[in-house]
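Please read the structure below before turning to the comments.
One protein chain omitted, others in place.
And then chain A:
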Amino acid sequence: MKNENSNSEWLYTISPKGKFVDFNFKEIWRYRDLLFLFVKRDVITLYKQTVLGPLWYLIQPLITSVIFTIIFNGIANIDVGSNVHPFLFNLAGVTIWNYFAECLKGTSDSFKKNQNIFSKVYFPRVIMPITVVISGLLKFVIQFLIFICFYLFFAFRDKAGTIDFSALVLFPFLVLLMGLLGLGLGMIISSMTTKYRDLTFLVSFGIQLLMYISAVMYPIQDAVEKIENNFPKSASYINPLIENNPLAHIVETFRFIFFSQGEFSTQGILITLVVTMGITLFGLVIFNKTERSFIDTV
């Protein structure tokens, strides 16, 4: 009896195996200041000792979009629809895609990159990948502003303002989903790379491959039709990859908001929502499991 009494007094218990799902959201909340300070650190140290500073964030999406426009619209003749310039179309895709790529790249080596801190002091490890996703927002905002500039330019030149204002409410939601997908996948990869390093090589390659099935430089509808016509045999394998890809739906919806064209499918958004939640939860679980033992394996 006495034992039971004293057991309830303990504030924390450190034990070998936690429950399968063992999130301590209260603890993460208690460390919110740390999260904030890490984000601040990232922001402060971002431009230090670079000559062009934030300009780099301009150059990368712009050049990528120009090249996409030349290759996919100039050479490959992808039809992006009538009320949008192909360059703007690609810039939109690249902008939202970059946020995902940044999150995934930044979080996928959470354990390895922070090995020094993690081996010396405890705080909820998940703070680190969350930091990446939040400070990635800054970069996204910069790139998004560039996109808006070009959007306005084209809107005045071609007299075609086509924002779907009712869909605009979806915008923050889309960004959140992108961040969560990057976070979830990144956490899964970072957990697995602690033991099996091979995955590190897959990350940048994998991101590139993912981009091609994520509707970044083509509208989903157009692509699906073309594949069906040109490769009738393998269309049943390729098309589901695009149609059920949550990333493709996010990119497509993002463009729908600004160009009022393309596909807006509620079903696609639902798929995205479910998959994102699934990946994020799975990521949290596996990350949580890894954080207890990774110091011994890394």
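Methods note: a residue touches a chain if its C-beta (ideal position, glycine included) is under 8 Å from a C-beta of that chain, and two chains touch if they have at least 3 such contacts; residues count from 1.
The working rule: contacts and distances are computed from a predicted model.
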UniProt protein name of the chain not shown, from "RecA DNA recombination protein", "ABC transporter ATP-binding protein", "Two component transcriptional regulator, LuxR family" or "K+/H+ antiporter subunit F": "ABC transporter ATP-binding protein"
Contacting the left-out chain in the complete assembly, out of A:34, A:70, A:137 or A:167: A:34
Touching residue (missing chain; options A:68, A:89 or A:118): A:118
Of A:83, A:236 or A:293, the one touching the omitted chain in the full complex: A:293
Selected residue (touches chain absent from view) among A:15, A:229 or A:266: A:15
Sites on chain A contacted by the missing partner chain, in the whole complex: 7, 9-17, 30-31, 33-34, 36-38, 40-41, 44-45, 48-49, 116-123, 195-196, 292-293, 295-297
